[in-house]
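Pasting a structure here, questions to come.
What you see is the complex with one protein chain gone and the rest in place.
Presenting chain A:
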Amino acid sequence: MMRHLISAADLTRDDAVQILDTAEEMARVADRPIKKLPTLRGRTICNLFFEDSTRTRISFEAAEKRLSADVINFAAKGSSVSKGESLKDTAQTLEAMGVDAVVIRHSASGAPYRLATSGWIDAPVINAGDGTHQHPTQALLDAFTMRRRLVGRDAGLGQDLAGKRITLVGDVLHSRVARSNVDLLHTLGAEVTLVAPPTLVPVGVETWPCDVSYDLDGVLPKSDAVMMLRVQRERMNAAFFPTEREYSRRYGLDGERMAKMPEHAIVMHPGPMVRGMEITAEVADSDRCTVVEQVTNGVSVRMAVLYLLLGGNESAVSHTRTEENK
């Protein structure tokens, strides 16, 4: 049985479908007058954020509170980490306080895996984004949004995304969202195409279970969903493209390009959006853009993950990689 959620690649198809189905039930809670379940009452969850992220943190916090868990928020800024405390010491402090689960965001790829496998802490670890590596709950909420829009809310129960064609556009090199999505969408049976300037395509991409193209206009007409990625200036230590204008002209999504997509196709973005560069305001504000929906779905999906990992005395999601930590 799986104890941690470190990477989208660890999930089997059945695990992923079970999480999406559970999230669908969790979404119904949001429609009720009392948006709260007693499921995790008495459990303490620590949101350990070594890297700033308001969106992901409040999404996890909302999910934890809707399941009645006690929440501790930890931000590295202003904490002992800025005085030089190590991840190990922080983890052991949390262990000593009796924390039941840790949600961790870290700028170093692999930090959550280290935390889960080092034996410093016994609690389940949920990766909320590590460096340029993985962001599994983001991939799950994207898959949830796609399944709802492309298969249907009720028709989608128990279904995967077999045969759907998904295009990811932009800064693949720095994007943990792209890596997680490629892994999960492939597991769910979708065909994934990455579109990016050659400088923003990672080395070794040929081993990923997806296609790569440099021509956005050629891919758009056969896409069921197009996900725009944020250009991560903060991770760029060199010039990856000549000018923002040129990037925008070749890889940005505007109204004219959106018109080339099939009638039913949706536009997605993990946020935060840089309007005018990756996506024009016209596209971002259109009915086909699911950005706001993705935020809502994020809470349901995180509730599902927390329930399945913490709801019983052992988790309901099966396990592949970190088997030695059972």
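Throughout what follows, contacts are C-beta pairs under 8 Å (C-beta built on N, C-alpha and C of every residue); 3 or more make two chains touch, one makes a residue touch a chain; residues count from 1.
Convention: contacts and distances are computed from a predicted model.
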Per UniProt, the name of the complex member that is left out, chosen from "ABC transporter permease", "Propanediol dehydratase small subunit", "Putative tricarboxylic transport membrane protein" or "Bifunctional protein PyrR": "Bifunctional protein PyrR"
Among A:Gln18, A:Thr167 or A:Thr280, the residue in touch with the chain that has been omitted: A:Gln18
Of A:Ile34, A:Val203 or A:Ala259, which residue touches the hidden chain? A:Ile34
From A:Leu161, A:Leu253 or A:Leu308, the answer for touching the chain not displayed is A:Leu308
List every residue of chain A that touches the chain not included in the displayed model. 1, 18, 21-22, 25, 28, 32-34, 36-39, 67, 307-316
